[in-house]
Every structure is written in structure tokens, then in C-alpha cells.
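Supplied in C-alpha cells, the structure appears directly below.
As you look at this complex, bear in mind that one protein chain is not there, while each of the others sits in place.
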Amino acid sequence: MSQPDLLAIRNLSVSFPADRGRTTVVQNLSLTVSPGETVALVGESGSGKSVTSLAVTRLLDYGPGRIDAGEIRYRDRDGTVRDLVRENAESMRRLRGPEIAMIFQQPMSSLNPVMRIGEQIAEAIVQHREIGWSEAEAEALQLLERVRIPDARRQLKRYPFEISGGMRQRVMIAIALASRPRLLIADEPTTALDVTVQAQVLRLLRELRNDLGTGLLFITHDMGVVAELADRVVVMRGGERVEEGSVTQIFGAPVHAYTKSLLAAVPVLGSLAETPLPAPFAIPPEKAVPQDTVAAGAPILQVRDLVTRFDVRNAFGMLNARVHAVEQVNLDIQPGETLALVGESGCGKSTLGRSIVRLETPRSGQIVFDGKDVLGADAEANPELRRGIQYVFQDPYSALDPRLTVGFSIAEPIRTHALRQGAAVTDRVAELLELVGLPTHFAARYPHELSGGQCQRVGIARALASEPRLIIADEAVAALDVSIRAQVVNLLMALQRRLGLSCLFISHDMAVVERVSHRVAVMYLGQIVEIGPRQAVLTSPQHAYTRRLLAAVPIPDPARRRRELAIDDSEVPSPLRAPDDNPTVAPLVEVGPGHYVARHPVGGSY
Amino acid sequence: MTAPTIRSPAGEFWRRLRRRHTALAAGVVVLLIVLIAIFAPLLAPYDPAAADYDAVLQGPSLAHLAGTDSYGRDILSRIIWGGRISLTVGLVSAFAGGLVGTALGLISGWAGGWVDTALMRLCDVLFAFPGILLAIAVVALLGPGVANVVWAVAVFSVPVFARLVRGTTMALKEAQYVQAGRTIGVPGSKLMLYHILPGALPVVIVYMSLRIGSAILVGAALSFIGLGAQPPSPEWGAMLADGRAYLGVADHLTLFPGLAIFIVVLSFNVLGDGLRDALSQRLH
Partner (left out) sequence: MLFFLRRLVGAIPVLFAVSIFVFGFVRVLPGDPARLVAGADATEQEVASARQSLGLDRPIWEQYVRYVGASLKGDLGVSSRTREPVIDVIAARFWPTLWLTLAAMGWATLAGTFIGVWAGTKRGRWQDQVAMLVAIGGLSFPGFWLGFLLINLFSVHLGWLPTGGFDSWLSLLMPSFTLGVGVAAVLARFSRSAFVDVAGEDFVRTARSKGLRERRVIWRHGVRNALIPVVTLTGLEFGTLLGGAIVVETVFAWPGLGRLLVDSIAFRDYPVIQAEILLLSAEFLLINLVIDMLYGVLNPEIRLRS
């Protein structure tokens, strides 16, 4: 067997205890990483990619997982080749940090909440080198500056909860770099981050790899990120490697059927730039034919000057500040139309959706649905008004009561609104299950027996049970794997064709938005800064924030890899304001047919 | 990959509980103790109050398996009868406290606002008194006696349950499936009945089983210091107080009632632990 340049995994198998015996989650996996090379390990949830990273660092030992077979050959700083499967715990500990470092997915929970950031970095330095704490702290400061954390000296003394998610992930990178590792393993390091922050972090990782010559094993499910960063790609499914190749090879000429279907399900921003209409994903039986479903006439939903704010009170009930989640928002949706509401976390897009169905109480404004004001006083008492608008939630599991069967959950709206009686309820449930592409016997199942995609179909069936005219899909496909996501998007679009539904599609994913929507509204700090036809907004964005957002989206095509990103390291300001400091909201300016843009300053930056 | 078999959450719970052999054993012991208490008149070899001055302070023998006390009363019979008192104290007070506390917690968590603030301040005040102290205060007001002990213990269980259920209710109120119900237009009463109460109930049941053990302990302690059951009642705590004068002389007077309390409380605690573990595993 050839000796590795850096890392060579051969025939690795890992298993976890199961109800009976053990389940193998990684089977016969082989891959190599050379110094300075970036290898992307790609797969959907349950493919075993994260477990592989834990096996290499042997952090697996601290959980129930076990390496059953194979070897992990690693060439260390001194040129000695070791088999990490056979190293003892103490020598593995010495390797973690100076040789192999890791970055994890959840920046929110991966830092110790009660330890200052400076100490968390410094302890990684002190552990492996013969230097004192004050020297280590000075080095920590340099590292924070290296990962471009502004005002680094002050950040050293702060606790993780005091800084944003993007900043925490930079701190994680600083910790990983603290002992100058030769192999860096990044496990979905940008998945929990907003797209602009993701772009910043990816650029940082690329720079560091180029400057330091570390090998990078990058684990992700996001083909866009792979195309941006990787030299070589290993595709995994069900614990096994299905394909391996250079990044151009995998994207240009995939061999394995799974890789092909995976790539077909990945939305590519810009692929519908030539048509104003949405089109489903080209996965059988659907064809990617643009569909025109918008009906002329009065809008089904009109939102006027809607304001939703949350009071932040201190222990004595005094008003400290207000979160301006939704500020003077205006929008219309036509029958059969999909309006996409895009923006980053905290921009207020979910609050807007929740305000429309009155899960939040708007402070002022008007919501007119089908000609009726739904914010009026008598509206609360009238469940009939709730019926016309239905909500589909992000997490398919938590939106269903775990103690009730799927059938009961779908029947609940039918019973609440007395749409059917007696046995007809069961028939209707069966009909709805078929409509969303599930077998009728699923009615007797419990949510935990379903997969994520199946659960989300149930959520959609329950929404349809009220026979609504408008569906609000709040990040409804964000939690799903790529291939499942494409199927559910296609389902929503098929339902729009068949039933003429309108849809408010709340999403952070610009590529999916391009697929599904007729019009797009961009939210920033509670305000709509740009709204217009999808084609116009995505191809010629007028607002600076829209441009920034679009520039940050990674394109799943290595041929279109951007050399340098036009993204600075600034962060989105907080929507928290002093009680009487209301933001200015001027009317939007029309720049094209139906295309409106904010020309007033929003949040200082734009 | 095998096809998943269909299991209900309740079935899953039982499957996990079945694996916990100690908890099951404790459940069997609890059942036995309840049966013994119910059939005390049939099982007790002697009248628990009948004095026999020819056989005072006798050690365990074939005639008196657990010996006799200073009046010549059969200790085993007294323990069997005493089980009725301890179980009543434990079950009734845990149940009453649990019921009132659950109701308060549901109201508090669901209503929010000033109702919540008022109820939680009330709980704060109740919490400001150490548990037994509150019970002693109640007994001091109402006078000694088993019935008063029951209410005393129930009173200081109320805030525990109220807080527990309030927390669960507030979490469930924000749970997406309850919010989903609201967007559908399901009325509040039905949301409470179908979604929130069933969600809170398992925690309440588990906590109740743990609470029974400590209620029995407190009841026995109150009787021991003379505030609970009065002589000649065969209450276990009171029996221990009686046997105190004969420490080192006739140890069986304190050994057997103490053992009885220990075994009963231990059984309820182990059972409660098992229920809790089986429950929390399902929730994860």
C-alpha cells in the first residue's frame, strides 16, 4: 500500500448500537487528502459523512460509535506514518490540535458559554506548547485579527453569547488554527449561517488554506459550497462512497446515478433568468416546463402598513427596547401567484408571515384577505376567517403533535370547520393524503414513523384540509435534504397548478426562490427594501442589500467559481431600537414595471 | 435497512420501561404493598391494638414474627395496618397536590399576563417556606392528626406541580404543533384538551410517583414528632417514636417500622425513576 502524503482512509467501517445488534453507518470508505488540498465529502443526512470526521479525530470514542474495520493512515509533522485507528487515547489527544483540528456545524453551541473567548483560544495554545498564559493570550489576539474579528482586543474578554453566530464561527476557526494544524476538518461549518456570513467564512477558509498549506476535509450537503471550494469530491450515500473525482469531473460528467440525481435536484441560481415564470425541477415525472397560474382580478391578500414590534422588558416590567420586526410593510398577492419573501435571519420575514395568520399581534396596519379585514375585532371570534390562509412550518416534525396519528392531525381542520361529517371525514383524509403523494394507510401512523419529507407532505395535506386560498410556506423546504426538497417544491407547484392556490413563500434560499416564485420581496431590518417581478429583481437588483445577498449565493458550478467575492466583513445591524426611536420608512420608488425599491436609508448601512 | 414497525408513543414508553427491570420489580413491590394494605384485616395475624401484657417487648419469634412492643402488641400486625395510613398519606396528598398544582400550572401557563404573575408570586411565597415548615404550620393551625397531615403535605406539593406544569404548558404553547392548531382555528379549549394536557400529563404522573415517596416520609416524620397520627394508631413514624425508649434494649421496635418506611419509599422512588427515564428517552 502506498504511504499517504497526509491522510489516507482505507476501508473504514463504523457502527453504532441499535435496537438489536449494531447498525453500520460508514462502510468500506476510502479517501485521501494531500497537503494544501481541499476534499469535499458530500452527502445527504444519514450518509455517514460527519461520523467519518469523528472517526478520523477519534472523538468517536466519546460516544457510542465504534470503528469496526479499516485504517486511517496519517503522516505527522515528523514524517512518521501512523494508523489513527490503533493509536492510544493519549497520543490521539496530542495529535488533536497541533496536527488535526476541527470546526463544527453549530457555532451557537460549540463554544463554552461560561468561558471568555480569549481563554478558549489560549487554552488550545497552552496545552500543546511550552508557553505561558499571557503569551498565549497575545497569540489569541493575533488569531482573532487573523480571522478578521473587528475590535479583537475587546472581543477577547467577551463571552460567546455576546457575539453573533458568524463571529462565533470565526472564533471556532481561530481555535482550530491555534496550534497550527496540518489537517483541518470542517463539518458543515457554514450550514447554520446566513448566506452573506457563509460567503465571508468560506472566503476566510480559502485564504487560510492557501496561506498555510493545510489540507482541508470539508464536509457538506451543499453542492454550491462544494463548487466554490473543493479540489476533489467524494460523494457518500448510506455510509458508502458512491463516486469520487475532481470537482470539474463530478459536476461536469457525473458517472453514478445517485450523483446525477443529486445534481439534478440542486437549484442553480440564474437557470431561469430567461423566463419570467416559475418552473418545477426536472425530476421525473415532472418536466421543467414554466407554468403560468396567476389569475387576473382583485388581489387575494392585501397587506397595508403592517407593523409588528416586540417589547423587551426588564425584570421590573419596564420597557427597555423594542424589536422592530415588521415596519410598515405593504404587499399584494394575486390569486394563483407565488410571492417569495427573502432575507436573512432576523429580518422579520417569518414575523410578517406569522402576523398575517395572527400568530403574532400586529401593532398597526391592515390585512385584507378576500375582501375582508382579518385584523378587526370580530375576526378573532370567527374561525372561518382563519380557514382561507394556511401555514406550513419549517420543521416538519415539530409541527405535528407527536401523540396523535397523521390521520387525526389532517382531520382536525376538517372537524374544526365542520367541512365534512361522519365517515366523509375519513374519505377526505384519504383524498388529501393521495393529493400530496402519500399512501392512504399513512393515516394510522405517528409522525415519528415518517421521514422528514413525508412529514412535510402531511403538513401540507393538513394545510389543504381547510380548503384554503393562500398558503404561507415558512422555510417549508429548508430542513429537507436536496432531493427531498426538490420533490416537495414540485409538489407545491403542482398543487398551485391544480388548485389555483396563492402562496407566500418565505425563504432564505435564493435558488429555490427563483424556481417557485412569480414575484420577490426582499426584507431587511423589518422593511421591504425591494419588491418586483422575480426576473427583474434577480437579474437586475436595484437595492444594495439585494445585490449583496445575491452576490453571496454560492453557485453549484465550478466553472463559475468567483475569484474574489464582493462581500465585506460587515454584519447586519440589530433590529433592536430604543423605545421611541422609530425607523424612517419612506414609500418605495418604482424603477420598472411593478418593480419598487427603497431609496431611503435603512439601518444606517444602505 | 429494515422497514420501521409501527409503534405508538405509549407503546414505545412501555417497551422502554419493560427493559428497566429494577423499576418493574419496584412496581411489583408497590402493587404488593397496596394489596397488603387493602387486605390488612385478612393478613394481619393479630389485632393491632390488642395489648398482651404477658408478652411485652418480645423479640421476633414464630408466634410474633416481628416481635411485640411495650404493650405486647404484635409489631407485624401493626406494620400491616400502618401501611394503610402511610399509603393514604402518600397517595392522597400527592394526588391532591398534583391535581390542584396541575390545574394552577395549566391556567398560569396558558393565560400568561397578570394571571400568571399573580399565581407565580403565590407559588414564590409558598416556596419561601421550607416544605416541612409549611406542613407544621398547617398542623399547628388545624391540630395534630393524620387527616391534617395529608392536607399539610398536599399544600406544599402544590407549588412544585404548579411550576412544573406551567413550564411544560408554556413550552407546549409555543410548540409548532400547537401554533399549527391555532392557525387552523382550533378553539383554545380544544388545544388545551387534545394537545397541551396530554403533553403535560406524563410529566405530572412521573412526578407524582416520586412525590408519593417523599410525602410518606414527611407524613411519618410528622407523626414521629407527635404532630401526625396519635397513639395508639399503628402509624410507622409513631411506632418509631414509641420504640425510642427501648433503643439498645429492644431494637426490633424501631427496626421493623423503619424498614417498612424505607422499603415503601424506596419502591416508589425506584418506580418513579424508571417511569421518568422511560419517558425522557421517548422525548429525546
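Letters A and B name the chains as they come in the text, with residue numbers starting at 1 for each one.
Keep in mind that, in the parts below, contacts are C-beta pairs under 8 Å (C-beta built on N, C-alpha and C of every residue); 3 or more make two chains touch, one makes a residue touch a chain.
As the structure is a computational prediction, the values presented were derived from the model and not from experiment.
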> For the unseen chain, which displayed partners does it touch in the full complex?
Replying inline: A, B
>> I'm checking contacts with the chain that's been left out. Which of B:Leu119, B:Val178, B:Ala229 or B:Ile261 qualifies?
In response: B:Ile261
> In the full complex, which of B:Leu42, B:Leu62 or B:Leu141 touches the chain missing from this view?
Replying inline: B:Leu141
> Quick one: which of A:Arg94, A:Lys260, A:Lys287 or A:His441 touches the chain that's been left out?
Replying inline: A:Arg94
> Pick from B:Pro130, B:Gly188 or B:Pro231: which residue touches the chain that isn't shown?
Replying inline: B:Pro130
>> Just checking the interface: what residues of subunit A touch the absent partner chain?
In response: 57, 59, 62, 93-98, 101-102, 104, 106, 109-115, 123-124, 127-128, 159, 161-162, 172, 175-176, 178-179, 314-316
> Residue-wise, where is subunit B in contact with the chain that is not depicted?
Replying inline: 121, 124-125, 127-133, 135-137, 139-141, 213, 217, 220-221, 224-227, 237, 240, 243-244, 247-248, 251, 254, 257-258, 261-262, 265-266, 269-270, 273
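FYI, only the chains that are shown with their structure count from here on.
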>> Could you work out how far the Cα centre of subunit A sits from that of subunit B, in whole Å?
In response: 47
>> Give the list of subunit A residues in touch with subunit B in this complex.
In response: 238, 357, 359, 383-387, 389-391, 393, 395, 398-404, 409, 412-413, 416-417, 444-446, 448-449, 459, 462, 466
> Inside the complex, what are the residues of subunit B that reach subunit A?
Replying inline: 1, 4, 6-9, 175-187, 190, 194-195, 198-199
